[in-house]
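Here the complex is missing one protein chain, while the rest keep their positions.
Entry: subunit A
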Amino acid sequence: MAQPLLKKDDDRDDEMEYSPFLGIEKGAVLQEARVFNDPQLDPRRCSQVITKLLYLLNQGETFTKIEATEVFFAVTKLFQSKDVGLRRMVYLMIKELSPSADEVIIVTSSLMKDMNSRTDMYRANAIRVLCRITDGTLLTQIERYLKQAIVDKNPVVASASLVSGIHLLQTNPEIVKRWSNEVQEAVQSRAALVQFHALGLLHQIRQNDRLAVSKLVTSLTRGTVRSPLAQCLLIRYTSQVIRESGMNNQTGERPFYDYLEGCLRHKAEMVIFEAARAITELSGVTSRELNPAITVLQLFLSSSKPVLRFAAVRTLNKVAMTHATAVTNCNIDMESLISDQNRSIATLAITTLLKTGNESSVDRLMKQITNFMSDIADEFKIVVVDAIRSLCLKFPLKYRSLMNFLSNILREEGGFDYKKAIVDSIVILIRDIPDAKESGLLHLCEFIEDCEFTYLSTQILHFLGNEGPKTSDPSKYIRYIYNRVILENATVRAAAVSTLAKFGATVDSLKPRIFILLKRCLFDNDDEVRDRATLYLNTLGGDGSVVETDSAMKEFLFGSFDIPLANMETSLKNYIQEPSEEPFDIDSVPKEVKSQPLAEKKAPGKKPTGLGAPPSAPTSAADAYEKLLLSIPEFASFGKLFKSSAPVELTEAETEYAVNVVKHIFDNHVVFQYNCTNTIPEQLLENVVVVVDASEAEEFSEIASKPLRSLSYDSPGQTFVAFGKPEGVPAVGKFSNMLRFIVKEVDPSTGEAEEDGVEDEYQLEDLEVVAADYILKVGVSNFKNAWESMGPDCERVDEYGLGPRESLTEAVNAVISLLGMQPCEGTEVVASNSRSHTCLLSGVYIGNVKVLVRLSFGIDGQKEFAMKLAVRSEDESVSDAIHEIVASG
């Protein structure tokens, strides 16, 4: 074999440092690997060569397919040697090479021999190697040995098979699930780590069976779990069970809380911390429940170990977001952490203090932070800026010192994200604190005088155009704005022209002077700038006469744009792809706000627990549905799709057939789209239909049904049922569903279905069409403006008692989901400890009627919730309908 020429690693040559791998070359090492084939094996030399190979792989070197195969076959020869050290290296090498299926067969028998060896180390390692490289087919052959190994008296062997079980569960769940008895026995093992691994596997086997998990937790929390790691697992499972079971309403006691609290006195720090964190994350945790956890975290704050300080301050920081008062006790310890060597800890401490601090401590805190800001990285600074913004909103009286702080740091060096965070904060403060408006706007004006970021300049100019004209002396901003027209690049110039025009349109006294400035812009060398200036001059009556600009024109030029940009983009793309004579119609753009997949992903406790479970793809709903429905001739005449609901599950997880339904609402019709999945490999379903009983939905009448011809294993299919309903009326009702089909047996080896089938039925859960299905989530950019422009003509106000509720958040969310409207301006979030809350919603009602809702919630002494509901819309019957939804919900 010719040795490939490899270039030497040059920078190593002049290094005086001695390394055993100096000048190592892949080609040479592969040559050396020939010693594996010697009839008289030299274990020491073979070990050396394997180490060299592993070194190369570890450094990121890759072997070609041929090289890897050659090495693999050579390595298999080494099973002949009895040397233990060498055998360990062989195991490592095989795992590292991850051989292909046909290669695995070569080593299977050797590994199986080792699995039954009397040497424990062989057994343990052979199991790990074999399970790593095997595929499902081999697993049935070795299953017997693995089950034995789980209860092996040597803990290393037991752990090896349990951990392998956890990995195999992802690929071959049905086999691993058969080991439950052995695993259960291993949970009782005296060896700490075996207990940990067994508990991990047992829970994963049962994770879809809530009752079994609950039982497991109940029995183990009473007993003694020895290993700290296993204890941590148990705490996690316990909080999962608590999450799913909710409060015990009779006594107000939380099940398992005593166990969690007991863990706070455990001797291992990892268990104490895990328990403290679990308590702080309990949903709706009370301050009485929180206190013991806060106390141990407070102790951690003064630990000598950075890891403990970090863990504690990070957890307290999260607690401070919802229960600021509970954390106040730690403030003194927290303040000493501001000077912590570890900047992550210091930043977390500061932001926590900003959340928990009271009004009197703000000034002192700001002084400390000013010193601190200069020596931390941008990423930390952004966190601090965000915290200061929320602090300022909490204590509006302190806006002066906080605003000053923000404008000071705005002048210092910093990257784009940092500057953007500051600007965003100032903008929010201006919006929410009227007193801060004038000083804030001036700070922004000064900033754009010397701003290197085009994006920020244009944003600020736009904002200035909205807010500037409403101030006491709008004329003082003109200089800053016109300076942009003289000094900046074309993008900023164009933005400045628009801002000038806004001032001109709103402030009549400035109009003549603005027109003079705009006329100068007509000679700009950029098209966009000139075009804008021309447009504004002509539409605003730039002939020099001072006339009142009419409001329709203002709306046209500066009105809010209520179509989501993403929807606009897709519609325009579609329009360009299919050129037509007709002009683009902006009313054809759907106004539905797409659900944000990001927000769903962050939902706590919903994450798949397994390693390999893929996250469900976000539904890029409306367009796809509309296309799908239009392609079905029966439904083509239904007109424009108004709304499609999110899929509603009609079966439990892990049943034979998984079915969910999407409700499509049209003006005169409703179409149910049943998405069916067959999870049994041995079956083929044909003529699948859903038989719908609409006896509890009187206003609906079934008009069409589209069966699914065949449904094979694991490939989802759809069947549809369509109903007619009175036009424009938000008819509601309950539908019961039965899945009916013909089952045919499938031979799994050939995949062929038998000729004859049997008719069968499968009961699905009921489905409801509710009022919220008739409301589209459509946001408005500025709720106040929209509310005022709607006028009080069609306003309906009423008060409702909501009865006892768990929390304000829960009450707010319940009403939002009942109405199915889009919360505006982040008002769906309820501040902690508040006794009242106002929530703003907007939407479009069927028939394309805009609806705005203002909800005011309050609590009286006995946890009785009350709500004032004010609705404005373009049609009073719609306002009444909204009230009806709430009244009947």
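Quick note on the criterion: contacts are C-beta pairs under 8 Å (C-beta built on N, C-alpha and C of every residue); 3 or more make two chains touch, one makes a residue touch a chain; residues count from 1.
Everything below uses one rule, namely that contacts and distances are computed from a predicted model.
Of the names listed as "Mevalonate kinase", "Coatomer subunit zeta", "Beta-1,4-galactosyltransferase" or "glutathione transferase", the one that matches the UniProt record for the absent chain is "Coatomer subunit zeta".
If you put the hidden chain back, the residue from A:26, A:277 or A:744 that touches it is A:277. Of the candidate positions A:26, A:128 or A:484, contact with the unshown chain belongs to A:128. One of A:306, A:415, A:639 or A:726 touches the chain omitted from the figure, and that residue is A:306.
Only one residue in the set A:163, A:732, A:753 or A:882 touches the chain that does not appear here, and it is A:163. In the full complex, subunit A makes contact with the omitted chain through residues 17-21, 44, 47-48, 50-51, 54-55, 58-60, 62, 84-85, 88-89, 92, 95, 118-121, 128, 132, 153-156, 159-160, 163-164, 166-167, 191, 193, 196-197, 200, 203-204, 207, 229, 232-233, 236-237, 240, 269-270, 273-274, 277, 304-308, 310-311, 314, 341-342, 344, 604-605, 607, 609, 611.
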